[in-house]
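Input: one structure, supplied below.
For this depiction, one protein chain was excluded, whereas all remaining protein chains were kept in their positions.
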Amino acid sequence: MFSVTFAIIIPFIIAALVPFIYRRFKLLHIGWFVMLVPITLFLMLARLIPSVASGKTYIHTYNWIPSLNINFTTYLDGLSMILGLLITGVGSLVILYSIYYLSTKESLQHFYCYLLLFMGAMLGVVFSDNLMVLYVFWELTSVSSFLLIAFWNHRKASRLGAQKAMLITVSGGIAMLVGFIMLHTMSDTFSIREIIANVGDLTEHALFIPTMILVLLGAFTKSAQFPFHIWLPDAMEAPTPVSAYLHSATMVKAGIYLVARFTPVFGGDQLWFWVVSGVGMITLFWGSFNAVRQTDLKALLAYSTISQLGLIMSLLGLGSIALQYGYSEESIIYTQATFAALFHLINHSTFKGALFMVVGILDHELGTRDIRRLGGLMTFMPFTFTVGVIGSLSMAGLPLFNGFLSKEMFFAATVQIMNADVFSLQSLGIIFPIIAWIASVFTFVYCMIIIFKTFLGPVQPEKLDKPLHEAPVGMLISPIILSVFVVGIFFFPNLLGGYILKPSMESIYPTFGDPANLTPSIHAWHGIKPELLMTIGVVLVGALLYRLLKKWKPVYGLLSSRYTLNAYYNNFLSFAESKSTNVTNKYMTGLLRDYLVYIYLFFILTVGGFFFYSGAFSISFSMDVRIRAYEVILVGVMAVAAVAMLFSKSRMTATLLNGVLGYSIAIFFVIFRAPDLALTQLVVESITTALFLLAFSHLPDWKKERVPSKTKITNAVISVGTGAVVVLVALAVLNYDRFETISAFFENAYELAGGANIVNAILGDFRGFDTMLEVVVLFIAGLGVYTMIKLRAKKGDENIENK
Amino acid sequence: METLIILLIGILVAVATYLILSRNIIRVILGTAVLSHAVHLLILTLGGLKTGNVPLLTEADAPYTDALPQALILTAIVISFAVTAFILVLAYRAYQDNGTDDLDALRGTNDE
């Protein structure tokens, strides 16, 4: 029985093994081995398609931290199936492609380790039902994306691009985390399914809107929506397989997934509708508008990805209106936008993946991807050309390719939304088809740029570093497979619709009954309708604009570079850096005493101050047990020993006095009925004293401190103050009896843990987790000691780390 | 009894604080050792002293002394030992490399 949980774990396990295998088999490209992982997972998932299509879902729960409601619950339904297939399917193709793209001279073990890490994390995002688990995987995708963008970390641009992507996506992720915690406050569960099931209670809650905004922040940063899109073009510094995989097919779709997943929760709300569809529309336009002016093909594709992500996002926004109406014959029409979104999600992954691989081939074989240096490649690279044309025309939304179908549905949805009679759409609804149309014109223009500027026109061999030649077969396999999908989906769209898209409609509209009603039959020809006229208009105006490109391109010069979002980002970073340096330098003096003074003053003022303010100080002797004479003597001995430490002239005396304190405490432990403690304290005190004496043989003798008496007085005041606060707080706590003690529970140790020594049962069983971590801390301390003494740089080669 | 022990804890904390605020690194380390003694006593005292028998179910009859603070302290003792060992070695390695045990002299330069 295949468990989805394994699908998440396997990539992580293999990622851990990759470095070892790499060292073993130097001769074979390790990618071949790694490729088995996504292929296996893809087949495993594909086997489940029929049962998922019939409405079955798979849930599996591992109790992880049940007391905090955090369980490792995996959930496979229609929506996560789409993403799962994309991650593993495109993953297999990308790895195959990367085998030819990356030579064995690169540090492949890192590359594939990160790639598998990403794959596992991404599968974790789409299959997690628990919000906290989802969040962890979400940030893990950001981290692995960071590592992959900076794969060529000797290049400054790579490092800066990675940093930008990390900063933006992780801050969005943290916002999302806050949103998740708010969701938990509202619904008292971390399970997405349970939240969706009880969604009725949430909408009236005061935190509903803030939660929605925070969750959307996470989705928008991840899916590169305006104005957070600026990280995606810079992320193109990554090796092309990474761009094809993470930054067009999968990771950037995580935000889309999140919005789709939360549509049943927030959908139907006016703000959700306007924010999601509005931001999507702006992104769609801004991305396509900026793509036209790019000269680097990869940057062009980056902006085009941004624009297409905006398209999908806006469709999800438009589709959410159906939840406002509730289920009825009339409202079904609005769900078609969501259907188109999912359809385009898949289509985009196919044609954009193929296009990225084509650009990678150009870069790899010719040494450039600048359209000013390329041209006329059709005759030299016929296969690459064919794939490029198929991808571009599909992106432009022309018939014979899958992009046409989803683009038509997109236009239909924007036209349809004008008929809605809520959210003041009757007056404002008109803007949707207009923006969609304008953006599509620009999309058409940049698709033409890809085709004409690279593959047609005059050849410029003098501008290329390498001779013109077709790419090796291995590099062509993956893009050809993807372009077969591009064409295949056009001819058999309903296969996809019936098996893949139908069950995911049920995930997004759980209250709408039979998903078959929500699944339209997709046709290339459906008569002369507004959407067809819009497409024809796009082609005509687009062709015209492309012809006149030189005439109107100066428009871009009007946008001042000082006011771009990138400039704001850079200014903000440098501002934050310089200001925080200033502030930090003010109080970080480098003197340990200053820091400790801060800590102690803070302690005295806040703890003492709070107890004083709330009147919690109370002194009563009613709880005390009787004092015996020898106990008084022991207390006296300890007090004297402690004070004597302050005045001891030699370090040896001070250490021995500390030993006196330790052994006296051991005696107290005996008196206070704690035999385990007494034993431990005795042994530890002996070993500690021995340690001090050992260390003294390496340290200089104790000199008299030359400290100004003013400092001494300050120190004394702080010390006495700290002691006094501790005494007062301890007395107050001692007399505080509003809570029942929980210790009675542990007295069942014999029944629950089979041990008669309660202390030991707590350590080993009830609180075993603490003890385990304690052992780890002890071990780290031991390693630290060992490292400091044994593994030190020899004199002469001191500055290893700065080389 | 509890009040008396708490007063003792106060003295120990004050002594520890004074030691920790000094410039000599050994005094600081001794200060942390004294501070952990004080804290162990504090945890035990706040759990109630001599309120019952030894927390061994087969050796004694109920009521038992609160076992939870004892478990906490046992952990704390071992951790404080690890920390003491670590900073002791840190101190003498710092002395070997920098030739001083004066914390004011160990502060480094401004642009670090």
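For reference, chains read A and B in written order, and residue numbers begin at 1 within each chain.
Here, a residue touches a chain if its C-beta (ideal position, glycine included) is under 8 Å from a C-beta of that chain, and two chains touch if they have at least 3 such contacts.
The criterion applied here is as follows: contacts and distances are computed from a predicted model.
Can you work out the missing subunit's protein name as recorded in UniProt? Choose among "Transport permease protein", "Biotin carboxylase", "ABC transporter ATP-binding protein" or "Na(+)/H(+) antiporter subunit B".
"Na(+)/H(+) antiporter subunit B"
Give the residue, chosen from B:L21, B:V39, B:L74 or B:L103, that touches the chain omitted from the document.
Looking across B:L21, B:V39, B:L74 or B:L103, the contact with the absent chain belongs to B:L74.
Out of A:F20, A:Y587, A:F647 or A:F769, which residue would touch the omitted chain in the full complex?
Touching the chain that is not displayed is residue A:F769.
Touching the left-out chain: which of A:S320, A:S440, A:T535 or A:N757?
Reading the full complex, the residue touching the unseen chain is A:N757.
Residue-wise, where is chain B in contact with the chain that is not depicted?
Residues 56-59, 74, 78, 82, 85, 89 of chain B touch the chain that is not shown.
Identify the residues of chain A touching the omitted chain, counting contacts across the whole complex.
Where chain A meets the chain not shown: residues 62-66, 675-676, 679-680, 683-684, 686-687, 690-691, 694-695, 698, 753-757, 759-761, 763-765, 768-769, 771-772, 775-776, 778-779, 781-783, 785-786, 789-790.
Operating definition for what follows: only the chains that are shown with their structure count from here on.
Could you give the separation in Å between the centres of chain A and chain B, each centre being the mean of its C-alpha atoms?
Here chain A and chain B have centroids separated by 40 Å.
Would you mind writing out the residues of chain B in touch with chain A in their complex?
The touching residues are 1-15, 17-24, 26-28, 30, 33-34, 37-38, 40-42, 44-59, 62, 64-68, 70-71, 73-75, 77-79, 81-86, 88-93, 95-96, 101, 103-104, 107-108, 110, 112.
Report the residues of chain A in contact with chain B in the complex, numbered from low to high.
Where chain A meets chain B, its residues are 585, 589-593, 596-597, 600, 619, 621, 623-627, 631-632, 635, 638-639, 642-643, 645-646, 651, 654-655, 658, 661-662, 665, 668-669, 671-677, 680-681, 684, 687-688, 691-692, 695, 698-700, 702-703, 705, 707, 715-716, 718-720, 722-724, 726-727, 730-731, 733-734, 741-743, 746-747, 749-750, 756-759, 762-763, 767, 770-771, 774, 777-778, 781-782, 784-785, 788-789, 792.
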